[in-house]
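All protein chains but one are shown in place.
Chain lettering (A, B, C and D) follows the sequence in which the chains are written, and residue indices restart at 1 in each chain.
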Amino acid sequence: MLYREAGQFKASFAEDMQIFPIRQDRIAIGLLLAFAFFGIPLFASEYWFSAILIPFLIFALAALGLNILTGYCGQLSLGTAAFMAVGAYAAYNFQLRVEGIPILVSFVLAGFTAAAVGVLFGLPSLRIKGFYLAVATLAAQFFIVWVLTKFPWLSNNSSSGVISAQKIQILGFSFDTPVSKYLLVLGIVVVMALAAKNLARSGTGRAWMAVRDMDVAAQVIGIPLMHTKLTAFAVSSFYCGVAGALYAFCYLGSVEPDGFNLDLSFRILFMVIIGGVGTVLGSFLGAAFILLLPIFLDNTLLPTAHALGLPFSNATVSHIQFMVFGALIMFFLIVEPHGLARLWQITKEKLRLWPFPH
Amino acid sequence: MQFFFEALIGGLLSGVMYSLVALGFVLIYKASGVFNFAQGAMVFFAALTVVGFVGKGVPLPIAIVLAFGAMVLLGLATERFVLRKLVGQPPISLFMATIGLTFFIEGLAPMLWGDAVQPIELGIQDEPIPWLLERFDIVVSRFDLVASGIAAALVVVLAIFFQKTRIGRALRAVADDHQAALSIGIPLERIWAIVWAVAGFVALVAGLLWGSRNGVQFALTFTALKALPVLVLGGFDSVAGAIVGGLIIGASEKLAEIYLPPLMQAGFGGNFGGIEGWFPYVLALLFLLVRPEGLFGERHIDRV
Amino acid sequence: MTMRLNELQQVGDAVAETAGRKIGDVILSLEHISLAFGGVKALTDISFDVREGEIRAIIGPNGAGKSSMLNVINGVYHPQEGRIVFHGRERRAMEPHKAARQGIARTFQNIALFKGMSVLDNLMTGRVTKMHHGLFAHMLGFGPGRREELAHRQKVEEVIDFLEIQHIRKTPVGRLPYGLQKRVELGRALAAEPSLLLLDEPMAGMNVEEKEDMCRFILDVNDQMGTTIVLIEHDMGVVMDISDRVVVLDYGKKIGDGVPAEVKANPDVIKAYLGAGH
Amino acid sequence: MKRIALAVAAAATLAVGSIGTAHAQAKEQFFPILSYRVGPYGANGQSLFGGMIDYLQYVNMKGGVNGVMMTWEECETEYNNAKGVECYERLKGKAGANSAPVFPLSTGISYALIDKSAADKIPLAMVGYGRTDAVDGSVFPFAFTMVGTYQMQATAIVKYLKDQNKGSLAGKKIAYMYHDSAYGKEPIVALEAEARVNKFELVQIPVAHPGNEQGAQWLKVRQERPDYVIFWGWGVMNQTALKAAQKVGFPREKMIGSWWAGSEEDTVPAGDAAKGYMSATWNVAGKDVPLVADIEKVVYGAGKGNLSDKSKLGSILYNRGVSYGVLAVEAIRKAQEKYGKGKTMSGEQIAWAMENLDLNDAKLKALGATGLLPPIKTSCEDHEGSGKIKLQQWDGTKWVVKTDWIDGNRQLVHPLFKASAAQFAKDKGITPRDCKKAM
């Protein structure tokens, strides 16, 4: 009964085209944001900030970036981690080499750097489609990481190629505690998520989706293919780049090129697929799921095994964790190939129809 | 010049090893349109099962047969519990499911057989053929030659299977259109079970050869990464492409690794080796720009 | 057989009627167009023109090159020979999106809607050539980008009203029945306010009732907005009733051109396409 | 119904709440163990962590450290930096202020934990890996690059080669083949310096991760025909290199691996190809180390062993794991000597002990650990404390130690650390401690 649209009439197109047209959604989002900004800092532990919330937000941002490319524009990419690496190393170098540059400016410039690299590697998409493109994006994945390893200038000649992120200061305030880092990341992610949502429901987003759904038809109604695809690559890489910068500055603190490996790209792709292709919400749900699932398994499997008296060694538990993770991924794809966001949507639809089944 | 040929031959021969893994991908893609990322994990699983049985005192040939049985079981289970339920889903969902499968196998295999890095002795010496070494001062490994022979034989058999047999035709039909294949009474389940069994067999062969070279261990799953550019170059659905692509990638990456870094060093200074990780991919990418469906891939038939 | 004759009679009447409508000068002319795919000839030396405000039908058997012809007109295919003059401007090869900007819109034989989007969004994409704000304006969610969006929404709503699809505005097009999808696709083309509308079998797979609706829409577009229409259609009833002039293609060659009655009596056309029954 | 089950599963996952509170009670010392038992290096992890945990178990069965019992919890990192950080944060919560040293056993994870561990005052033990400039304790009070750094190891190998060639390497050609990552790149700077000093030619041959294909690299070796190959591999790269060396006919006796490229896991799978191969190490293999023999008797005798595959007992990596345990436990013992016997030590107290550790031959002998570790004496200026290696050779079935301790080139290497640490301090705005006052 709570989730009813009935009685909410739209008197103008502007009202109909709000970012969250249903009143209940607006209230829920407002409450959620208030809770995230003011509630969580009150009682979450350091572990929650450093090991769960911050990486969750950063991964969600990266997943959002990939979702723009894959979900909205239909270009499958396996090189997300590399674009994150570009962002991380760019932010580091801007901080290092430009005297007195504000950190937020560095982040934005890092995003732009990643966007430029993204456009470069997006060029093949004009001719290649589908899995061929996906494999081609692996070229970006391996090549970028290699470049970061091979040009010592990029890591300020550190013998190991590892960079240590500089301190974060904005207007004299140091972001060095987990809470402050969390709030910084949260702020950036919220702004960027809103921007993504706006993009998705504007002409740009429609052009992306048109190209995704049927590129010939898109061209025929006047959407320039090259411009649209490259914009998607640019925006997507921008998001990934900022995520990479945050990954280095607010999460790990120091990163090496090898850390941005294919594995990370896959994890982010998982987030997009499990969360829901082509939805902003899905990126968040997916990130939460893929990040928390292993932790959850970690925390439950061993105690469960002990409780049941199973003679499992630690190694066996780790193996089982791998298996369960893989199996759950398959399970989710089978039960809801459109991801968690769709599940949520179906739930909402059921709520709307409740108590009738159809 | 002699060195160039040595590098070329070495490259071609290691290319064959890539082809072997790529072949497994092609089989499954061709027959079910599934881009099976788990092929690398299957190579690992197959090889580990062989050494597992050998470790339990089973003679090698029997262990190989048992491992083949295990691969068939794995294929059947995959079909039964995963693919069958994903009929008609977009390719990306199937692709992701195979990544899930990869994780599953990566956990399952060592749980069954342990994590130890183990050798397989196939009884083929991985040493230079003395005659060539003395006569031309060229190093060619006997092992590599045998491996290429096996790969070539596999390809011939598979090509005949696909083109000439009733099942082969049905496999290609399924690859084209699941729904239509279903509608004319081709049982998808059986076809897929067969394909996965065959792919399992190819994985087993690849696993034995790679395993006897590098030791049977988790890293066998990385062989998949070597196979991907081969696939792109050769075309996802071409058995011949897997072979030719493998040869091209193998040869060019070896030559590039030897001849490119000095050039780059001259340009930028520093040390630029270790380009093998990306070179095949960039090569494949550049190639694609010229021919988007790969060397032998079937052109997508598209009517507006 | 009697019914068929009767039919012919009526068609003749229909042609006569069109005389009263405003048909202007030639706006599109195709001259000696030849198109081949890897050696296979799809179109051979085809010339015809389209006059402003008319409904021009292209008919012919399957594989005759009708769709290729439309694809040449709006730039999807680039002919190897010949020239295209549209509104006095000559071109041979052109990107489809540029053709769209010149005022050519089109629908497809196998519905080419954007399946993942709602009806409204599909129609809004039709406005793309008229919208000017970019990425950064869109990101904001307020300001000029938003205002532009609202203005265009107004236009799109007019199309929605015209096609009577208000009730499905927010429905994802993938969920719509075929007939409605066809209508939405027409709507997307109309939203672009084209001067030349290319329709590729707009009535394929429809029953009579739906065909009647579709004819009404096409005629209204033609009458009220003065849009020139090039139409591929198999239903001879429809073609004979609503088109002003007909081009007949067979195996990539033009075998007939003229008003419907003429074409229908053309022995080549009967042999290649219509069959003795018609 | 499936959907509901799914929703519940998702909700449950999202609601991971079982993150415990401080764990340390009196008389217990908690070890956060960031282990990896799956993935490409899982086989190595099994032996390493098996050895370390077996030793902790052994200490407990012998009555603990002055009655304080060792407790531990493992968290699987999969050798993945992000997961490593999560594990650290999680186990840190369980350890509270009284954490035993953390051994991340991965260079990448070590780097990610440097800042965090300093902020948390938890000693970070990077024994034989990790951030090498943490040798300078004035900048890195909580990070301990103990026993040896890659640079010291590399120079020690050069020293060995020099001894083999009657004291001069002039005119020789040495190839350095390495895993193209932080791990493989660290020694380059030291080797380049050595090449200048000793007038040998250094050829660098990087191998792209994971290194399961080295045809080109070994052809290059064949082309360059170096006198020696110094080899810095890890995981599958090692076996592949041995096989590839055989294929091009490079003598294995002239191939010297790092201590991460010299275990049974590397040589056994390579079969005959490994025979004659040399590598650096700081611990011997085998069960004839008294301590290892005793662990087998006491721990495995009681059925409390950690290894699932007992044949690994006494392997190089297992024994190395035991040496980790010895280092950690001795640090705790030392801390108790200063801050109170029979008490649980805080991270800070243990860090002090690690900085003032003095494990001489006599002490090692008393522990039964002769051969497991070189003598170590750490200080604020020198968190390394040793920098010595032995060289061992694979005889086809086992590792045989060939040399006594060989010292790295401290005069050459340590100033490099100093400079690098100073740069780090500058970047991070850290004021280095004054080591004179550190005691």
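The rule is short, and it goes like this: contacts are C-beta pairs under 8 Å (C-beta built on N, C-alpha and C of every residue); 3 or more make two chains touch, one makes a residue touch a chain.
The rule we apply is simple: contacts and distances are computed from a predicted model.
Candidate names were "Multisubunit potassium/proton antiporter, PhaE subunit (TC 2.A.63.1.1)", "Phosphoribosylformylglycinamidine synthase subunit PurS", "ABC transporter ATP-binding protein" or "PH regulation protein F", and the UniProt protein name of the unshown chain is "ABC transporter ATP-binding protein".
In the complete complex, the hidden chain is touched by one of C:Gln154, C:Asn207 or C:Gln224, namely C:Asn207.
Note that of C:Arg51, C:Arg169, C:His234 or C:Lys253, the residue touching the chain absent from this view is C:His234. Across B:Met1, B:Ile184 or B:Ala266, the single residue that touches the chain missing here is B:Ile184. Checked against the hidden chain, the listed residues B:Pro61, B:Gly88 or B:Gly123 yield one contact partner: B:Gly88.
Taking the whole complex into account, subunit B touches the unshown chain at residues 87-88, 166, 169-170, 172-173, 175-187, 298, 301.
Subunit C residues in contact with the hidden partner, per the touch definition given at the top, are 3, 6-7, 10-11, 13-14, 17, 60-63, 109-110, 175-180, 201, 204-213, 215-216, 219, 234-238, 241-242, 273-275, 277-278.
Definition applied: only the chains that are shown with their structure count from here on.
The chains that touch subunit B as well as subunit D are A. The most central chain, judged by the distance from its Cα centroid to the centroid of all protein Cα atoms shown, is A. By number of C-beta pairs in contact, A-D leads over the other of A-D and A-C.
The centroid of the Cα atoms in subunit C and the matching centroid in subunit D are 72 Å apart.
With centres defined as mean CA coordinates, subunit C is found 49 Å away from subunit B.
Touching two or more other chains at once are residues 37-38, 42, 46, 180, 208-209, 308 of subunit D. Residues of subunit A found to touch two or more other chains are 146, 149, 216, 315-316, 318-319, 321-322, 328. For subunit D in complex with subunit B, the touching residues are 37-43, 46, 180, 204-210, 212-213, 215-217, 219-220, 222-223, 235-236, 239-240, 243, 246-249, 265-266, 268-271, 273, 308-309, 312.
The touching residues of subunit B, counted against subunit D in their complex, run 3, 6-7, 10-11, 14, 106-107, 110, 114-119, 121, 126-128, 133, 139, 141, 143, 210, 213-223, 226, 253-255, 257-258, 271, 273-278.
By the touch criterion stated above, subunit A contacts subunit B in their complex at residues 76, 124, 127-132, 135-136, 138-139, 141-143, 145-146, 149-152, 216, 262, 266, 269-270, 273, 277, 315-316, 318-330, 333-334, 337.
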